Every structure is written in structure tokens, then in C-alpha cells.
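Missing here: one protein chain of the complex. Every other protein chain is in place.
Order as written gives the chain letters A, B and C; numbering starts at 1 within each chain.
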């Protein structure tokens, strides 16, 4: 495990961006899964500035690693929609560089990834409950590959908010499970803010357990954690 | 996970040997941890035939991954002694190619491995209880790096046999823990015989759980399992 | 440059075979170009013993790196025919694992290789004149990728013998040029016998020059040379 601590959100965003750019610049086919959400927003802005209109990444394919479908809208799900809004559209990423995980293809997702040589890198955040991708405590097991997860009761209100109301909620969402993510060659996790300080400590220095899904990354041979000072505030004395 | 099934112990031993030889022939520094025990005996005989007196492996260092000390003998422990008997001595491996994990250095073992760039490969077997290295169910946690394990009561008789009687038994042994082994770049596990068929199924297709330590390898991004037909007999219909 | 010296042809053949097997066992797509000819005959016999009927190489594709067409026979050329006879047929290599360089596709060969991520390894011999593949002195330039070579006058008799008489001779043959071979990630060259001792010295310790095409490998970042004692007899004092 490599831990990099930057002084604030802006600097952390830059460092994550440089790491992602480093992967994009490798001179071979690169399959990279990336996260939607609020933590990476600044990172995508910075990356967009750098790569917008550049055409020097012919070997890169981007993947989403989870998807939350809408019930009624004839449209793509929450994750891909957010990735488009925050990154693909402003950065002019062509469709040919995007591979979508969807409710229709999730059953073949793991086999597909194997057929293209696997994911080379995944960039993801961590939830206050220790979740990564859609692996909330209690929803998946360490041994799960890509799966459909039926919303547990306690999640329904949260998720209804995410999709814009109870009307838009389907019974399930889709996510690469812990095993699928552990099979990625390189894992980069990042976190910002005081509110993540405790879970970072628990996930990285507590027991490896399904009750804190992100603790699994203690076991990955090529794992990098990028934090700002606040997110790192509970672990600084342990380093 | 890659699974290779050979028709019998002899063929399995050859395939493991070719994999080990492949690592030894890489044209860069290679740190390789290898197992003692009965399963690899034939593999070491075959390897000895191939490499005896060859001097073309200047970049290879071999490591043991656990050690069981003797109480009285002024000598090396059980693991290194067996590796010498079965491989290092007959193959004329020079001392400069051997790095020993010992009761004296185990606390610095993980830091040492990091300082040399980590282990490139580990070759290990699986116990009927799902253990690997010295990680018997109940003795270590997934999050453990290299640790000292005090013999649980139920192990004392077994271990006394291993060291040659109760007189030679110390209170503890030493082992790379699950986290330390998961940090190795490539893991090769092998097993032979009907008696391993059930645990192979449980470890590779059952839940990932500390009650079956080897189940952790479902999570390793570069894991190869080499079996003979008998050891594979319970999983053939799952492949 | 790594130089490995074995005591005789048999031992050299084994070491080349282990190196080739090492490539075949890597757990990713592997594109491997291999040589026809007399030097590798024993190596292919040994490899055939090891892999015949094994089905554990789903990721390997074999390539020829040159081709000499027949004028009349409705058949494949000399190189692929010899590879079939000496290796593909006895080892039961399925057609799906063979990609042929032919007079029909040579113009797209370099672009094709780029589209599949390039060759991972090439195994080749050296001629008494310093040639490798079809790069005889005077026929190609260091900067050539895959090319058609029109037989120079002094070669016509030799080549007529190769194809079975003047009647079968076409005006040209096809070969990966020096630049195409230098683009391979790893190059393994091997040679046997007293008759190669002088050219080995010239190619590996003399000037890098198109007059001795194999001297180019002094410049490859991942080059291994495997010799028997006789082929190494002129360079032993230089090592």
C-alpha cells in the first residue's frame, strides 16, 4: 500500500489527475475504470483542461464500474450520465473510448474484461460506511464478481433521492463486486475531507472484513491511496 | 484465477517446475518464495536435474515464507532444513541466493521485502484445512503481515511430531501472513491427490473467509492454481 | 545483453526450450515469432514432449517471421511448411494458435502486429554470414520493416536448393526486416557449433553495421543469446 497525502482538495485532485494521466499515456492498450460522484469533480475539471481536444490517447478505453438505472427515463443510468456531465462531454471523449457496464450486459462483464486482458487500473472513492463502487456493507461478499444488488430497505430513500424520486427507482443496481475490483492490476483510491478521516483509518488499519468493504484493499499488491490532510488526519500518527 | 489441470502428480510437478523455472529465467532481479513439504518433492527433483551446476541465474534469490524453530538443536529451523535437503543442497544453490526468514528477523521481514522491491512470485501448497504457509484457520487474520504464531493447543501434538518430539518444541512459529502473501506479485499454488479435492473446491469456489484461509486467493489479480486430476476432481464440473 | 553458455547442443536446446515455454506460460496474450531451420530441431522435439496434448496455452499465438514461396506447388511456403513438420504438427498446435506471414499479407504485417500489441518475443538463429530471419548482408537496411526481397544473383543457387530446384524458385522472398525485429519486446537468439563461433564474436563484439546484420542486437534492451560451448569458443575470454 502506498499512501500519498496532499495538503487540500485541490492538491489531492491534481495528484489523482496526474496518476490517471500517467495511465492514459502508457504506450499500450489501457482499460481504465473511473468513478462518478462528487469527490472526483475537481479532478475531472483539471483533467479536462489538460486533455480536451488532444487526440493522443488512441489506446485508452474508459469503463464505469457500477450503474444505477432509472425506472422511466429512456436514458442511460445515473453513473454514466454523471460521467458524461463531469468528464466525457466537456473533455470531448469519443464514444469509441467508452465501454459501458449496463443492466443488459452486467452478466457478461467479467468475461468481457477477461477477453480484453482485464482492467489495467481503477480509480475510486470510499464512502463514509467503507463502501467502494456499489459494495455497501451487507450488499455484497468479498467473493462477488459483477453482480445485481437489490436495494436493501434502508437504502431506498437515499437511492430515490439519487435518481430523482421514488418514481424513478428500479428494484436494483449493478456493480463490480470486491473480487472483480481486486482483479484490476492497479487500484487508486482517493478521499477528501474530515468526514472521511475515521473510515480511512478503519479501512486501512482495522481488520479486513466485509463489514468495511474497502478494508479489502489492504490485500491488493498494487494499491495507492491519495488523501488530503483532513482525510488523513486520523492516520498520520500511524505512518 | 488461472487453473491448470494435469493428469497426475508427475505431470503436475513438471508444470510447477516449468513455472518456477520461467520466473528464474527472467532477465531481472527475481525474489521468489518457495515451499517446503511433501507436495513439492518431485518438483524439486525435476528442477534439480535441470539447473544443477547451471550458473545462469545470477538474479534469483530464494526465500522461505515460514519457519518452525527447534528448541534445542543449534541449527536452522524445520522449513529451511527441509528446503536444503530437498532442493538447495542437491541443486548446489549458493548461499548468496538464499534469504532466510528466521525468528530473529521476522519483525523486519516485511520492511526488508519492500526495500528489495517485494517478492515477485511465491510457490505454495494448500493444507487439508485450507491453510497456506503457516496460516492455519484461527491462527492469523487476513490483515496480518509476517507474524509470530503461538501454537494453539490442538496443534501441539502435530507440531511436536514435525520437530521430532515435545522436547524440541518451542512455543511459537513464524509465518508470512495473508496480507504479506497477497502483496506478492504472482502467486502459484499447487495440490495433488484426492485428499485435497474438497478443500480445493471450498477454497476456490466457496466464500472468501478467514475460516478457509486459502479462499483469499480468489482475490489475487495474478493467481495460478496447478492441480492433478485427483485434486481437481470436485471442481471439474464448475470450470 | 545476456549471454548463456551451455555445454553442448542438447543442453542449449533445453535452455532455449525452457525460455520459450516460460513465454508460453505467461498469464496474458503472448505473440511469439519462432524460427524454422536446423538449429531448433532438437528444441522443438523437447518442447513437443512437454506440451503435446496440453491445452493450457489459450493465450499463445505463434508467428513465422519470414517466408519463401514455392513457384508451382499449391501449398504454403518453405518456412511454415518446416514449422509444421518440426513443431506444429507433432505438437498438435491448433490452427487458431498460428498466424502466418505470407506473400499475400506481408504489406500489412507490421500494422497487424501493432494492432495486436506487438510481438512479445522472437526466437531466432544466426547465419554464418551474420544474417537473421531473411536479412542477409546486402538485402535489407537496418530501417526496414517487413519487406519483399528479390533474390540477389549469388543466392539463386542456394535458394533453388532450398525449394527443391530452379523450377520452384520465385523471384523473391519475404521477411521481417531489422527494424521490425528490433520492435519485438524480447529477442532470444541461439547458436550451436564451431561453425558459428566467429560470427558470434563479430556480431556481438564487433561494430554495429549492416554488413553483419545480427550486430544490431547489441542495441536491443532485452536481448538474450544462448550458445553451446563450441559456438561460444571465440568469445569466452571476452566475458
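Just so we're on the same page, a contact is a pair of C-beta atoms (placed from the backbone, for glycine too) under 8 Å apart; a residue touches a chain by one contact, two chains touch by 3 or more.
Since this is a predicted model, take the numbers as computed values, not measurements.
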Touch assignment to the omitted chain, from C:147, C:182 or C:232, lands on C:182
Among the options C:71, C:111 or C:219, the absent chain makes contact with C:219
Note that chain A touches the absent chain at residues 2, 4, 14-15, 18-19, 21-22, 25-27, 50, 56, 222, 224
Where chain B meets the chain that is not shown, the residues are 28-29, 117
Against the hidden chain, chain C presents residues 118, 141-143, 178-179, 182-185, 206-209, 215-216, 218-222
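Heads up, the rule we're going with is that only the chains that are shown with their structure count from here on.
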Across the interface between the identical copies chain A and chain B, with over half of residue numbers shared counting as same and under half as different, the residues used are same
Dist(centroid_CA(chain A), centroid_CA(chain B)) in Å evaluates to 34
Going by residue number, chain B touches two or more other chains at 222
